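Below you will find the structure I want to go over with you.
All protein chains but one are shown in place.
A and B are the chain letters, set down in written order, and residue numbers restart from 1 in every chain.
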Amino acid sequence: MSQFLNLLAAGLTSGAIYGIFGACLAVWFRVCNVLNLAVGDFAMLGAIGTARLVQTDHLPFAAGIVVDLAAIGLIAWIFDRLVLHFALDRGAGAHGIVSVFFYTFGLSLILEGAAKAIFGTDVYAAPAIWSGPALAIADFHVQRAGVLVIALAIASGLALWAYLRFTVSGRAASACGESVLGSRIVGIDSGLFRRRIFIVTAVLAALFGIVESPLTGFTYLSGPTISLIGVVAAGFAAFRRPGRAVVAGLAIGVAEAMLGGYVSTTYNDVLLYAVLFGIIILRPEVLGLGAEPA
Amino acid sequence: MSEPAATDRGTIDPSAATGPAGAAAAAASPAGSPGAAAARRVRRHDPVPLAAAVGITVVGGLILAAMNGSYLGLTVTTGVGYAVVTVGMVLQLGYAKQLAFSQSVFMGVGAYGVGVLETKYGFSSFESLLAVIALAAVASLLIGAVVTRAPGLALALATLLLPLFIYQLATYSSYLGSFSGIDGVLPFWSGPDYESTLVRTGLISVLLLGLAAGLVLRVMRSGVGLQLMAMAEDERLGESLGVSLRQRRLEVFVVGSVLAAVGGAVLASAQGLVTPDVLSESAQITLLLMLFVAGRKSVVGAILGAIVIEYLTTSTSFISTNLGIIEGIVLLIVLLVEPDGVAGAVDRLLGRRTDRWAASLRSWGTDRFRARGGGNDARNAA
Partner (left out) sequence: MSSGAAALEVENVSVSYGKFVAVESVTFSVGAGECVAVIGPNGHGKSSMVTAVAGLVRRGGTVRVFGQTLPAGGSRAAVQAGLVLVPERRHLYPALTTRDNIMLGSYSRTRRLRARQAWDDVAGVIDMFPELARLLDQKAGTLSGGQQQMVALARAMAAQPKILLLDEPCLGLAEAVARRVYDWLGSMTATDMTILLVEENPAHAVLVADRVVRMYKGLVERPEGSAA
């Protein structure tokens, strides 16, 4: 029983990050029909950047976090103005399903390359925000950072859901993704929404990286795999619903942990990806995609 | 090159994509109609695919012979291996817009296939090549039958996951040599020493590339190619024209995958070994870059792109250390400025030039014709 609970805790912890990435991806896709494949790299830069600022440059922890998040926000803003604005607002460049993936894919390559050049290939971990030994209730152990991550994931998922559901601004954001012309005729600036939500989700991902890194450590290459699972989690939320994406992410994390604990520790990821692959191919309706192409 | 007549003004409705779809509708008639039959008659005598196949083989062969088994020759041969894959991707991603990211996996099937068959079962390189083609065809048929049923975004997502777990499978498998892979893959054609072996293997590789290019060009320039374009533009339009979507999607998937496997076999044969890197996400990324930068609708572009990028990534240390950033920046520039890649840019430049040449040729031709007393004015005057 205790093994099950501990696996559950570990699974929820890693699932939280898939979930929040999924939520970030789902919200942004809902607004502009582009998948942010660089979301994991923002998390990576959050973690490594803060670790560097605090441990090497000896900034106070809070200042390090603020500086790091501000830098991430700036990077996101620059990318939107330099690339996405021309591609999507001005209509230059490649269109259609290509733009769904490849612009942010290019960004991802640049961020990873820059991280490698600046930070090298070492493993980094930002200091823990809530330090101390693992919490224990009877035989059930959970890391403090894990508790933080799970709580943050649920809180962010709720916040994003509430924004979309209850505010005019949130409805307008959804409208941007539904019809660009339709939103412009009522005065909604779809480029502005896209940019703002891109920055918010980038900073959110970075924050998660900071909170999570004491548990696992990040290298410059840590981004892509988590991004990919985040995309899958967003997929299970039909690329629209942040709440569902968080739940999907948590479920994937738990599945990963359970497979590792009960089936095989070496092959658990292989099995997980194979299962996800199978679900997407055989039941694309789960992604909210029917026979009609998305 | 004539400008639209000054009175030809009207409205373009930005919400209706009538341009390319309209052209495709006009050109792709349902099979069996007189239009299709006429199209077939015209296409049968199209010399381009065969000329391209022969040209590539001859030119490539000469170049490799000149390199005489040097390190450069090895790099180019490796590039040729990637080129076989990218040529297939021109059809799959460029033309049919089938967003499947499974080429590196099938490249691995080809590479590991020849490796395993030759080192563990004593196949000759020719036998293993044939076996790998058959294996890839069957595998892609089975996988494709399921996979191509999924709509575009699902297919893209699922195939993004493929390299992840296939790579892990390969690295965990001692049968496949784990991280060190398989050594001792046979060259396609052995010679008395290392250099001549490399040249000869290169010649076979270039021949395979020529065949691949010829095949893809043949498909692209046929009625099937038009159907693929219609399908890529708008699936409902394609269906309404009688295009069998499922069949075409499957065919494209199989061709792309088999060519990827052949490319993998070339890689393994040229380098003499197979490592799990050939199956990795980064291999897939490199392939995508080769395709997009060079021009995803251009066969020649794909070939040159593969070879040039392979050369660049292995030659200067600056590029190979900063590969990621350079790849990312180049990709973004290509996407923003010229989505059809370098080949597209060249086409546009050449297009304008050839228009002017054609115009001046025409006027030169008519001047000379009239000077010799031809033309209506002369006859009327007489």
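FYI, a residue touches a chain if its C-beta (ideal position, glycine included) is under 8 Å from a C-beta of that chain, and two chains touch if they have at least 3 such contacts.
As the structure is a prediction and not an experimental result, all values here were calculated from the model.
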| item | value |
| --- | --- |
| Omitted-chain contact residue, chosen from A:L84, A:A153, A:A175 or A:I199 | A:A175 |
| Residue of A:T56, A:T167 or A:S264 in touch with the missing chain, whole complex considered | A:T167 |
| Contacting the left-out chain in the complete assembly, out of A:M1, A:A136 or A:V186 | A:V186 |
| Missing-partner contacts on chain A, residue numbers | 165-172, 174-175, 178-179, 181-189, 240 |
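Here is the rule we go by: only the chains that are shown with their structure count from here on.
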| item | value |
| --- | --- |
| Residues of chain B defined as touching chain A within the complex | 15, 97, 99, 146-147, 149-158, 160-162, 164-165, 168-169, 172, 235, 281, 285, 292, 321-329, 331-332, 335-337, 339 |
| Of chain A, residues touching chain B in the complex | 83, 86-87, 92-103, 105-114, 116-117, 181, 224-225, 228, 231-232, 235, 239, 266-267, 269-270, 273-274, 276-277, 280-282, 284, 287, 289-294 |
